[in-house]
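In what follows, a single structure is set out as structure tokens and then discussed.
With one protein chain held back, the other chains of the complex are shown just where they sit.
Letters are used for the chains, namely A and B, taken in the order the chains are written, and counting of residues starts over at 1 for each.
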Amino acid sequence: MNLSRRTILLAPGLGYLALFLVLPCLIIFAYSLFERGTYGGIDYTLTAGNYLRAGSSLFARIFLDSVRIAGTATLVALLIGYPAAYAIAAAPRNRQMALLVLVMLPFWSNYLIRTYAWIVLLNNEGLINRGLESMGVIQEPLPLLYNEFAVVLGLVYNYVPFVILALYSSISRLGPELREASFDLGGSSWTTFRRVTLPLTVPGIAAGAVFVFVLSIGNFVTPDLLGGGQRPMLGNLIYSQYLSARDWPMGSALGFILVLIMLALLFGQAVFAHRAAGEVEARGVPAGAPR
Amino acid sequence: MRAGLLRAAALACVMSAFGGTAFAEGKIVISNWDGYMPPELLEAFTKETGIAAEMSVHATNEEIMGKVTAGGGQGYDVLFVSSPFAEALKKLDLIAELDPAKIPNLANLYPEARNLSYDPGNHFSVPYAWGTTGLCYRSDLVAAEPTSWMDMLKPADALKGKITMLKTDRWLMAAGLKALGYSVNSVDEAEVGKAKELLTEAKKSLLAYDDTTFYSKLVSGEASLVHAWDGWCNYGIAENAAIKFVVPKEGSDMWVDTMTVTKASENKDGAMAFINYVLRPDVHAWVANNILYKVPNQKAMETLDPALIAQYPNIGMSPADLMKQEQLRDLGDGQKLYTQTVTEITFQ
Partner (left out) sequence: MRTDPIRLWLNAHLGLVYVFLYVPILVLIVLSFNKSGLPTTWTGFSTEWYGKLAGNPKILAAAGNSLIVAVASTLISTFIGTLLAMGMEEGKPNPYLDALVAAPMIIPDIVLAIALLSFYTLLNMSLGLQSIVLSHAVFNIAFVCTVVRTRLKNFDRSIVEASIDLGASEVTTFRRVTLPVIAPGVIAAALLSFTLSIDEFIIAYFTAGAGQGSTTFPMQIYAMIRFGVTPEINAIATIVIGFSFLLVLLSQRLNREAA
């Protein structure tokens, strides 16, 4: 009975992913084992060369650099997103939905024009620099654009809403009693938060972190426009292997290596989250209680 | 009630999604960049020939090429791509041989445009617009008018941090290769290596790499000198008359945007009729006036208003001068080397 119920729940999703993810990716995996055709496309000669080349120092350096930038963006997005999600979850119930929609609304415009808007704000002749200059705060324009700062800012801006959604889903699960407790206890509220609330929202933190990290590392528009193209990230690298070099086997190999590394990281994170949840239970907070 | 409405809306969405695929028999689909053709052109074409035509858009050569390679070009009839991409598509056997009898207006083209190195005799591609790449600058902000690639690659101190360069691999490499006197199609590793050194050094003086909004940066004064395609520099000139364009004395590349017919097309006659229509002098002149690019159509160019050329001098560049620049060719296996080199330069 229970098994069949679970099967019914899982079947549509797993069937969908098997059909539209696994099968198409088998094609791509097959590509990664062949050679590039002279004018693009595939030359059906088996080789392991793509995976060997993927280990080159240039690719490794771009990978590490991307991990650092995506990691920074993730951390900043969590620091901004957590209190925001908490505030929304603590707002009156009939307002929560509107507050959430207002978080997402700017992102129904378009990525490219939002990025252009940031260029208008940040460039040397832009609104922020001009404003600060006219107030006499600075003499020389601040280097706000075409550097790593701008890339991280662009990534945080575009992905912090996803963190807020994931965290809201997780935090609002805690009953109002628990949230009020942290307000009422005054001095010890930090302890309540650290000992109870935070561990219970680890699944939300993990989900939000994964969203920002994976979306950032695959992004190729922000490094080009806000980074001035001077710091290509992994997304740019894979994109250019497919479309500029017309080297589909190489692009496919890089794509697969990325997926494997990230899955390994996720496993590590899952183990960590599991342990954190275990500690809470060990301290005697009943797992099912707060709702 | 509300659930009922929602369900009806969802149903309507799904219905229209599935209904949108049926194409009228004989209709041709043209893929081009948005804004690279007068918007009313297709309507005029249909009115005259009775052939229904639909416009599809692509963002870059690379993307339409990738899509056609993966999907075989199904559904597309005419593709607008730059010449090296047309050459590669032909080598991949994805575009069709053209029938000159069905495109009599080929005779309106300049003789030079009938004999381009990648496709002499226009067997698989017909030039639509052509031009070159050079330096676009604010004559009121630079101390001396630039004349050489080195003015951008090894700039005077005052220009440092005020320069942008193109990052699309062929054009970034062309600047370095031409500055050193090499071919824009060189796949010699030593030559490419030297160009890489020069370009890596030049990166230190850049404000940014910019393939899309460089003209806007000139207008705002954020940049004083940008690496630009001639036709694209005109968008800056339209806003500020102090903006000028120069082809560096070492020479540059010559690019051609072409019209091709896909092998998968089910209405090749209609596709060729469209190409023939574009090549009519009045139509091609209409195009030039609309997009501010040079077109390779002698009869069309002769009808252009001299005032337009006075405002945008690079439109008046003669085919003979243009042919002095080096035509871009597909690099075959060498493309890998270029992409790798550009990745290394930009990541430094």
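For this structure, a couple of remarks:
The rule is short, and it goes like this: contacts are C-beta pairs under 8 Å (C-beta built on N, C-alpha and C of every residue); 3 or more make two chains touch, one makes a residue touch a chain.
These numbers come from a predicted model, not from an experiment.
Across the entire complex, contacts from the unshown chain go to A, B. Listed here are the subunit B residues that touch the chain not shown: 9-10, 13-14, 16-18, 20-21, 23, 29, 31, 33-36, 54-60, 63, 66-67, 70-72, 74-76, 212-213, 215-217, 219-220, 232, 235, 239, 291.
Think of the hidden chain as still there; on subunit A it touches residues 2, 5-10, 12-14, 16-17, 20-25, 27-28, 80-81, 83-84, 86-88, 90, 94-114, 116-121, 123, 127, 157, 160-162, 164-166, 168-170, 172-173, 182-183, 186, 189, 200, 203-204, 206-207, 210-211, 214-215, 218, 234-235, 238-239, 242-243, 248, 251-252, 255, 258-259, 262-263, 266-267, 270, 274, 277, 287-288, 291.
By definition in this document, only the chains that are shown with their structure count from here on.
Once the centre of each chain is set as its mean CA position, subunit A and subunit B turn out to be 35 Å apart. Considering their complex, residues 36-41, 58, 61-62, 65, 116, 119, 123-125, 145-146, 224-225, 228-232, 237, 240-247 of subunit A touch subunit B.
The touching residues of subunit B, counted against subunit A in their complex, run 60, 62-63, 65-66, 69, 88, 91-92, 164, 167-169, 203, 206-213, 217, 220-222, 330, 332-333, 335-336, 338-340, 342-344, 346-347.
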